[in-house]
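Taking it in order: structure first as structure tokens, then the write-up.
Only a single protein chain was left out; the remaining protein chains are all shown in position.
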Amino acid sequence: MCVGLSAKVVRIQDGTAIVDASGARRDVSVALLDEIEPGDYVMVHAGIAIAKITDEDEHETDEVLEALYA
Amino acid sequence: MSDATRLTPAQILASYDGRPLRIMEVCGTHTHEIFRLGIRKMFPAQVELISGPGCPVCVTPVGFIDEAIWLAEHGATITTFGDLVRVPGTSGSLATARAAGARVQVVYSPLDAVDYAREHTDEQVVFLSVGFETTVPASCLAAKQALDEGLTNFSLLTANKTMPNAYAALRDSADVFLYPGHVHAIIGTALCEDLVAQGVSGVLAGFTAKELVTALAVAVAKGATGEPFFVNAYPRVVRPEGTPQAVALIDELMEPCDTEWRGLGVIPQSGLKLRDKFAAVDARRVFNMPAIEGRANPACRCGEILRGSCKPSDCPLFGRVCTPQHPVGACMVSGEGACSAYYQYGGDML
Partner (left out) sequence: MSAAEKVTLAMGAGGKQTSELIERVFAQRFASPLLTADDAAVLDAPHGKMAMSTDGFIVSPSFFAGGNIGKLSICGTVNDLACMGARPLYLTCAFVIEEGYPLDKLEQIADAMAATAAEVGVTLVAGDTKVAGRGQVDGVFITTTGVGELVEGAAPEGSKAAPGDAIIVTGDVGRHGCTILLERDDFGIEADVTSDCAPLWASVEAMFDVTHDVHVIRDATRGGVGTVLYEIAGQSDVGVVLDAAAIPVDPAVGGVCRMLGLEPLYLACEGRLVIIAPKDVAPAIVEALRACPYSAGAAIIGEVTAERPGWVVLNTEIGTQTLLPQPTGELLPRIC
């Protein structure tokens, strides 16, 4: 329902960030997120950042499994 | 359970021998990735994966395409996500309207549609605002930006949907829901917790291969017990509180309304429309549009497919009259529609 693109924030100015996904760059709005800095990873949908990404999927899924077995 | 008996997510799926389980992936992007990654073959026969109604293109009613074409015929420039271009209306799609001379611009973002409006002040630019909670904030940001800049040639044709009442309508269609990660990135997880209290189970899933397989492993491991549960298996993106500014923005511009889901009928208070004070960016009001009712092909079984009560291959049109090249129903148009995924990935062939 919503293709998301994980991308790295390169630069921010006035609520707009340039994000980079493996060398593909685009302006996206970061108006909906607080405390985003260059170097952060964000989830982008339809030209806006909808969430900050706080981990890699490898580590995340390890923890999910850990909890399943807890 | 000791470390020695720990299974990988793939092993959990393959070795499941519990009660029959129906898992509904609500989100069309999940459907698409599950097919793309061949995940269906990782399950034993008693687990059934059902593709739910979470593709905004699939659930957008025929009449909406008719409305868009009406606008184009009345001088509007239509800006849209690429997904909608080939969706059939009652008689023709935006692609056929474009071939007949309509102005149809594909954009990546609603914000790009505002850029287009700014650069083409002699055109009335309408953005086709489809999508769920994930996509609505982008439309709202675009509308606000246009108003802030004083643009008078930009408006939205809305057909937005929200999930809470849809979950309620679907609650008996599955034993476990795979919740759409990016919808909940916006609205948070409180709804999922409420659903557990009502006996509805679900796992919130991300979109990488690892995340999907892990979330499905959690779904079968926990689903085996029959006890209602909720697990957020996508915590790196979905926080319990969601993205509050996005929710506030939606609430500022839009209000709930009853809305038609293609194939499912009207679900009360499951849609969003612009509030009266934003009439200036509401295409229906800007253009004084008459009520337009679309007519879907009566043989199309998209509705039952979206509810998970029949497979694409059960539809008489599937693969014969209705193909990705010549779609009849919306489920065949969108790359993430159940029929399209089923057709393109060869159904049960592999």
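Note that the chains are named A and B in the order they appear, and that numbering of residues resets to 1 at the start of each chain.
One rule holds for everything that comes next: contacts are C-beta pairs under 8 Å (C-beta built on N, C-alpha and C of every residue); 3 or more make two chains touch, one makes a residue touch a chain.
This is a predicted model, so every value here is computed, not measured.
S.K.: Decide which residue listed in B:213, B:231 or B:300 touches the omitted chain of the complex.
M.R.: If we include the chain that is not displayed, B:213 is the one touching it.
S.K.: Considering the complete complex, identify which of B:12, B:26, B:68 or B:85 is in touch with the unshown chain.
M.R.: Considering the complete complex, B:85 is the one touching the chain left out.
S.K.: Give me the subunit B residues in contact with the hidden chain, please.
M.R.: So the residues of subunit B touching the missing chain come out as 10, 28-29, 35-39, 41-42, 55-57, 81-83, 85-86, 95, 106-109, 112, 131, 135, 209, 213, 324-325, 334-336, 344-346, 349-350.
S.K.: Which parts of subunit A are in contact with the chain that was left out?
M.R.: 1-3, 5, 20-27, 44-46
Note that only the chains that are shown with their structure count from here on.
S.K.: Taking each chain's centre as the mean of its CA atoms, how far is subunit A from subunit B in angstrom?
M.R.: Roughly 21 Å, centre to centre.
S.K.: Within the complex, which stretch of subunit A touches subunit B?
M.R.: Going through subunit A, the ones touching subunit B are 1-4, 26, 28-29, 31-34, 43, 45-48, 50-51, 53-58, 60-61, 63-65, 67-69.
S.K.: Would you pull the subunit B residues touching subunit A in the complex into a rising list?
M.R.: Interface residues on subunit B, with respect to subunit A: 1, 6, 9, 26-29, 54-56, 81, 108-112, 131-132, 134-135, 137-138, 141, 180-183, 185-186, 206-208, 210-211, 214-215, 217-218, 221-222, 231, 233-239, 243, 245-246, 249, 336.
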